[in-house]
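One protein chain is absent from this view; the other protein chains keep their places.
Let's turn to subunit A:
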Amino acid sequence: MKTQSSGGLSRRAFVLGTTAGLAVSAMGAGRARAQSVPAAINEIPNGATFRWIDSGDQKAVFYKKFFADYAKDRGIEVVYDALPWNEIAQVVPLGVRNNSAHDVFALPQNVNPADAVAQGWVQPYDDFIPNIAEWKAGFPAGAFLPGINEFDGKTYGLPFTSNKRYGTHLLYNKAYMEAAGFDPEDKPLSWSDFREAAKKITEAGQGRYFGFIIGGNQLGRWSQTVRNMGRMAGASAGGDSVIEADIDFRTGDYVFDSDQYIAAIELLIAMQSDGSVFPGIMSMNAPQARAFMPQGAAGMILQGPWNIGGWEGQNPEFDFGVSSGPVPDEGPTGKLTIGQGALAPNTMWLFKGSDLGPIAGDIFHYLGTVEGQTAWANIVGAGDPPIFPEALDGADMSHRSKAILQHFNEVIRVGPNPVVGNSELGKVIGAFQAPEVNFARTVQGLVAGELTGVAQEMKALKDRYNTALDAAFAKAKADGAAVDRADLVFSNWNPDEDFGAADY
């Protein structure tokens, strides 16, 4: 590692640097810190313009600082674009089609890696990291998986953040919650407590603030909320990808019409009927909804750990707590399941048309070292946890970030990843066309009152998904893939335990 100033260090510079460093580190997690730039592992083309795109949030805080330092050190320009997922879904495919894509990009959420490789969107980066096998060995087991980020023995995706998190835990206004008589840090709110707390906070707010807020215009919030509440209530759905997120791996059946999912939706509808949900949720997206929290306009939100660093950095006066998402009244009866591997949306890919592989390899390499991972953890914290567990141990994080990471460890288990079992399932994912009235829209429609009869709607939804899944399997088979719906069944899966490589 070398520091940015490659020349000799004067005493004055040392004193100034040390003082600045101490001041910055005192700011704590989620704030900008002095970063060092690692020594280059490749020859960097002088004056190049290197472009990188991802979904931003707390990641942007790290990258904006790191890339500024990196560009200065290497004598290049780095353009970093942070865009919401719906814009990535347009910008990246159009860029690939026009051969003007960013050098490194996050894949749109509706493009599966196998397709991206097969269609020539991305290139392997093995040649851009010397001794790549040794470097890969430094990652925790399961970070590199054939069919996920490795294809034909080549390395394509950079899996540098952990999958061990969920995006619907409780974040709450401490003063409001205390006044309502609940302490979620001491004991997670039960579903009844959650409803009661929302009601009491709303009553106390007298129109100035409300109990619960959700970005109801952003469809994914509805599906994630119900899915995670259902899973923690024992619905035993597993997986991450679009085809199996709501499938019980023990049976291979969808769980949309399970008692747990239905109860979770009914709870949201009941809270809406109580009048304890923030008015206007259906016309606001998730960032708009979460922005109301530090303003004191809502008492609770079910969101992700990426808010912690943001609020601590930008709204230091906002006193908020973090805890588990609501659990059933009888206590948590299920675990949250994640697929084996890294966090897919944060996995970064090298554009096939890029001739700046040496720069990408240089950056990828750093992000896959303990130093890079620790620098990442120091800034991004629990929002997008690093994939190296040891980076978390040494990271400077707030107590909230530590608390939520501990909670993730308690409630999250690694489930089977069907693509690891049969990599040809990637073709099914690629062929899967979700019903137009999909899970998220159905929940939105039910809460908005446009649809009625939760049980009937969820049964109809299950039928639609089964039809769509059967069609995707049929198409994949017609295209020559050796796949079967039985590939989604793992009868030896215990949702309470991690599913390891030996269990496939």
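The working rule: a contact is a pair of C-beta atoms (placed from the backbone, for glycine too) under 8 Å apart; a residue touches a chain by one contact, two chains touch by 3 or more; residues count from 1.
Here, contacts and distances are computed from a predicted model.
The listed options are "TetR/AcrR family transcriptional regulator", "Carbohydrate ABC transporter membrane protein 1 (CUT1 family)", "PepSY domain-containing protein" or "N,N-dimethylformamidase alpha subunit domain-containing protein", and the UniProt record of the chain not shown names that protein "Carbohydrate ABC transporter membrane protein 1 (CUT1 family)".
Of the candidate positions A:45, A:167 or A:220, contact with the hidden chain is made by A:220. Here one chain is not drawn; of A:450, A:470 or A:497, the residue touching it is A:450. Within the full complex, the residue among A:179, A:282 or A:474 touching the omitted chain is A:282.
When the missing chain is restored to the complex, the residue among A:192, A:433, A:467 or A:492 that touches it is A:433. For subunit A, the residues in touch with the chain missing from this view are 85-87, 89-90, 93, 109-111, 115, 118-119, 210, 216-220, 242, 278-283, 285, 292, 297, 430, 432-434, 436-438, 440-441, 444-445, 448-451.
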